[in-house]
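Every protein chain except one is present and positioned as in the full complex.
Up next is chain A:
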Amino acid sequence: EDAAEESNVSAELVAHRKRLVDEWNAWRARCKRDIAEEKRSRGQKLNGEHHEEEKEEIE
């Protein structure tokens, strides 16, 4: 049977799952920052930065 059908879960389990997801999402945000920094240190221009620089040149 698929666990996908499951619906009757305790409030404790719901809170536990929420904590795991929050931890995961916070870690994913840190990873994305690390990768952006890594690329910057390698001299690769990120898309966002590139646009800012272009605007400065226009001014």
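In this text, contacts are C-beta pairs under 8 Å (C-beta built on N, C-alpha and C of every residue); 3 or more make two chains touch, one makes a residue touch a chain; residues count from 1.
By definition in this document, contacts and distances are computed from a predicted model.
A single chain of the complex does not appear, and UniProt lists its protein name as "Eukaryotic translation initiation factor 3 subunit I", one of "Proteasome subunit beta", "Eukaryotic translation initiation factor 3 subunit I", "Actin-like 6A" or "DNA replication complex GINS protein SLD5".
Interface with the hidden chain, as seen from chain A, comprises residues 2-4, 6, 14, 17-18, 20-21, 24-25, 27-29, 31-32, 34-35, 38, 42.
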